[in-house]
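A single protein chain has been omitted; all remaining protein chains appear in their positions.
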Amino acid sequence: MSTQLTPEILGALEQQAVEVPSWAYGNSGTRFKVFGTPGTPRDTFEKIADAAEVNRHTGLAPTVALHIPWDLVDDFSALRAHAEDLGVRLGTINSNTFQDDDYKFGALTHEDAAIRRKAIDHHLQCIDVMDETGSRDLKIWLAEGSNYPGQADMRGRQDRLQESLQEIYARLSADQRLVLEYKFFEPAFYHTDVPDWGTSYAQVVSLGDRAMVCLDTGHHAPGTNIEFIVMQLLRLGRLGSFDFNSRFYADDDLIVGAADPFQLFRILVEVVRGGGLNNPDVAFMLDQCHNVEEKIPGQIRSVLNVQEMTARALLLDREALAGAQRAGDVLGANAVMMDAFYTDVRPALAEWRESRGLPADPMAAYAASGYQQRINADRVGGDQAGWGA
Amino acid sequence: MSTQLTPEILGALEQQAVEVPSWAYGNSGTRFKVFGTPGTPRDTFEKIADAAEVNRHTGLAPTVALHIPWDLVDDFSALRAHAEDLGVRLGTINSNTFQDDDYKFGALTHEDAAIRRKAIDHHLQCIDVMDETGSRDLKIWLAEGSNYPGQADMRGRQDRLQESLQEIYARLSADQRLVLEYKFFEPAFYHTDVPDWGTSYAQVVSLGDRAMVCLDTGHHAPGTNIEFIVMQLLRLGRLGSFDFNSRFYADDDLIVGAADPFQLFRILVEVVRGGGLNNPDVAFMLDQCHNVEEKIPGQIRSVLNVQEMTARALLLDREALAGAQRAGDVLGANAVMMDAFYTDVRPALAEWRESRGLPADPMAAYAASGYQQRINADRVGGDQAGWGA
Amino acid sequence: MSTQLTPEILGALEQQAVEVPSWAYGNSGTRFKVFGTPGTPRDTFEKIADAAEVNRHTGLAPTVALHIPWDLVDDFSALRAHAEDLGVRLGTINSNTFQDDDYKFGALTHEDAAIRRKAIDHHLQCIDVMDETGSRDLKIWLAEGSNYPGQADMRGRQDRLQESLQEIYARLSADQRLVLEYKFFEPAFYHTDVPDWGTSYAQVVSLGDRAMVCLDTGHHAPGTNIEFIVMQLLRLGRLGSFDFNSRFYADDDLIVGAADPFQLFRILVEVVRGGGLNNPDVAFMLDQCHNVEEKIPGQIRSVLNVQEMTARALLLDREALAGAQRAGDVLGANAVMMDAFYTDVRPALAEWRESRGLPADPMAAYAASGYQQRINADRVGGDQAGWGA
Partner (left out) sequence: MSTQLTPEILGALEQQAVEVPSWAYGNSGTRFKVFGTPGTPRDTFEKIADAAEVNRHTGLAPTVALHIPWDLVDDFSALRAHAEDLGVRLGTINSNTFQDDDYKFGALTHEDAAIRRKAIDHHLQCIDVMDETGSRDLKIWLAEGSNYPGQADMRGRQDRLQESLQEIYARLSADQRLVLEYKFFEPAFYHTDVPDWGTSYAQVVSLGDRAMVCLDTGHHAPGTNIEFIVMQLLRLGRLGSFDFNSRFYADDDLIVGAADPFQLFRILVEVVRGGGLNNPDVAFMLDQCHNVEEKIPGQIRSVLNVQEMTARALLLDREALAGAQRAGDVLGANAVMMDAFYTDVRPALAEWRESRGLPADPMAAYAASGYQQRINADRVGGDQAGWGA
């Protein structure tokens, strides 16, 4: 029951990085209401500044994901320099095929070749941006689907999706990747074109080695054993990235670890088990929607949750676990798991943070920094959209 | 297996009425995108006109529910006269406690007495409107809840809810009712203050005889046997109204009967069994969200779905069913149910409609009427909000 | 809205066959209680006789699936002859790795090589039986998994599963197939080794061309769009068979089409769309659990449900559907679907049955046949187990 974080564990934690999304700092909400908040960024440069605050207080968030077209700027080299000045880098590029009227009935899957063309071209533009920002990953979340049985030809759409992805994939350079996200439902309410990991897997395997699956922890049917999927995708060599968040019901996009901490622990145990920790092939990102809580502290809380839970996962006594498993000792094996989970790693992590020149309590440090007061005063009329895929 | 609709059945169908919501004709969508549509009403008068089209082609939708403040007009008697000119009446008044910034952390349940006061006053204003429109029912759907464990004191909120409702209830006149809707989740993602029928029931029973439960068919946990709740609320004398719609996943707000027609059948079978059909105590309404389909035809399709399924429910041979139930004949009893469900009532209903001076095919009749083309041309810049509770 | 079953449709229906399971005629139940029924078969020969009754009254069930070891007999050629005398054939062989004490912690996935050996050998024995019975398919449903986090090493089990399956697959002759079933949960309550179609697909693809996925309609998470999976597996060329049944909650194993007829319709629409109907690669089977209803009539009802729903799926006006889809006519496309679904095909099917020398009403014909009374009297002490995977 020791809380001792060994040098090996601390070494692993030191390497850990969690990408934060630019859109986390904009306004977001539900279909019923988007509550505005003071200090909302007015442009992408300000979003990067907010993200840099998360990294400054935690040392955990060195890169920022961008969303195109929301984060289109005239001069990406200026944006890149701005980020680097603030100690962060530009990361994954996310495409958007759900906010144009043209995409009402699909984008990469649309019956109409002209609309598919437009959607493919949008992705090619995203790759142009990647070339400028130095980003490795193009992440595709498809909002496409249908609301009523019969509305769409699911099979034809699946075939067209593959064709569209092939054209996009062909445009990637050798050090770039395509990461395809799946989602159980929403905004489509009958069928979704990439609804499960199996579909994403089958689609990316047909593309090539640099096509991977993105696992968003909120995009599964009720009751799904998510750590099993983590295990399977790592085993199949296709786990490209995580979109972390948490949920009680549907895609609630709450702070990672908030709804079911033990599930996050189990996921990270499988990540470690399968060699996915600090593995460049497996990117850790947040994708959340801060509807009612403060946004920058929400992101700080989130990366800390990932860090704390990773520490617990690393504490797991794998030798004892394997022994109990081999012996068919159900309660013994479970006890080894629970011992790691229930260990309070927070004091040791606070000490370790201080030893690295970081605040022991990043939440308190941010609150004391005056940053929020400053942006509340300075940024008038900011309404940069965010959302919560 | 007869499709014969007896005079008794036709008599019941003739009395049937399904209230349509004013907000069905405005734009609605998801948190990701609201797709605009041509012909969107520019004011409440135009929404009433659209609703009247539904009734004109079906004879099924004689009343229109209003939403306050969306449908506030300077002169409700003018609105009332406008409606009556078009052959419909103003119906249920729906309150709104989810679109003001003040309500971020609650309305009738809020910790702050001033915000509760504001929310109560809003409902008193709604009752003022009811007095002017001649509406009987005040329907309250509470979007209130919390997103994170600890965020709110659920117990205190429950007590405050009761106090707030008592004050509202006290203002009703003797022929008016309060109808309290429950919803499993959304927009709150951890706890909802009225999440299930039990809570709504416990709350309204404490108010008095004219407080009832509203059952929205999309507001339940996965797998819930909704017809059981219909049965129970009828048994307890507290089923005040239905909000009809359908869903595959969460509160998808699809067209009633579209996702699971057999469920709609079972619900209507229990309505008939429990004396809820054409019973003034049990109001039938639609509450849907036409995100991708045409709105007026969507409403026509919906009221027809209710009518057709009611006809099937009335076809049920209750004597044969009771006999098989008494005999423990599982397959026999189920066969009696399925026989009614699988009977194609559509041709007989088409004939009967014609005999009453209504179009045999209301969908085709609306399409041929030229109304849609007219409003598409006339209404420029309409953006009356709708949504999908 | 015509109910006309064209010669083309009738031709397709004439070819249709639904395999019935030998275990449907034995006793089955829940963990709480297995209710015995009169007439329970005392051996495999009597199960075949019961299955033959289903075929005799419907012409739809020409083959019977066997379960090893439940259906082990000394002389399979005698069983084969017995079946053929009754007008049916022996079909799929189902293995059993869940009823031995050894398998408490796994079979094909077990940590202990000796237990894996035993489980593999059991499958080799099943293939021996297949050689004798002339069966094509070896169906593997794995009950394996764990109840507590930490109890099992999911990743190691997945690798061992692949090794075990490879050995089994290697033993198949060139005209035999391995069909791997997946199941969301139960009897394991934390992790299941083949929980979803993606896992089954990834496992069988690694085996070879004659390894396929079995889709049991009751083995999915709540809300899963099953017809999407049907579409996808057909597209990927790996849909080996259906286990038909229905459910409201978990793996309830109710009569196919009983819980959600419209879902069965949508599944069959995708089967037809994807070329899976009367395609020898895609076997139709029942796998149900008649806990409270009569067993032989339960099977008759089931194959009729599949037939009736197939007729409706064949009625679908695919040209009109495709036109509406291309036009983005959501309501129009859905109307084409619903028109086929709501068409009452039962009278036409009854006529057609009679024209082929079959009873118009197979349920009534069976009831009138005296068979049930005969077996109730003759079979004393029958307790052949059944269950409901």
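The first chain written gets the first letter, and so on, giving A, B and C; residue counts start at 1 in each chain.
Just so it is clear, a contact is a pair of C-beta atoms (placed from the backbone, for glycine too) under 8 Å apart; a residue touches a chain by one contact, two chains touch by 3 or more.
Remember, it's a predicted structure, so these values are computed and weren't measured experimentally.
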item: Touching residue (missing chain; options B:P69, B:G198 or B:P347); value: B:G198
item: Contact with the hidden chain (one of C:R247, C:R273 or C:R353); value: C:R247
item: Residue among C:P7, C:G36 or C:P280 touching the omitted chain; value: C:G36
item: Residue of C:A170, C:V292, C:A327 or C:A368 in touch with the missing chain, whole complex considered; value: C:V292
item: Of C:V88, C:I255 or C:V303, the residue in touch with the unshown chain; value: C:I255
item: For subunit B, residues in touch with the removed chain; value: 104-105, 111, 146-155, 158-159, 184-185, 190-192, 195-199, 201-202, 220-225, 227-229, 231-232, 234-236, 262, 266, 270, 273-274, 321-322, 324-326, 328, 330-331, 333-338
item: Hidden partner chain, residues of subunit A it touches; value: 1, 3, 222-223, 225, 248-249, 258, 260-263, 292-294, 297-298, 301, 330-331, 334-335, 338, 341-344, 346-347, 363
item: Subunit C residues touching the omitted chain (full complex); value: 28-33, 35-36, 98-99, 101, 104-105, 143, 146-149, 151, 184-187, 189-190, 222, 247-250, 252, 254-255, 258-259, 291-293, 387-389
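Note that only the chains that are shown with their structure count from here on.
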item: Magnitude of the superposing rotation for subunit B and subunit C (Cα, nearest 5°); value: 180
item: Length of the line joining the C-alpha centres of subunit A and subunit B, rounded to whole Å; value: 38
item: Touching two or more other chains - residues of subunit A; value: 104-105, 146-149, 151, 184-185, 190, 222
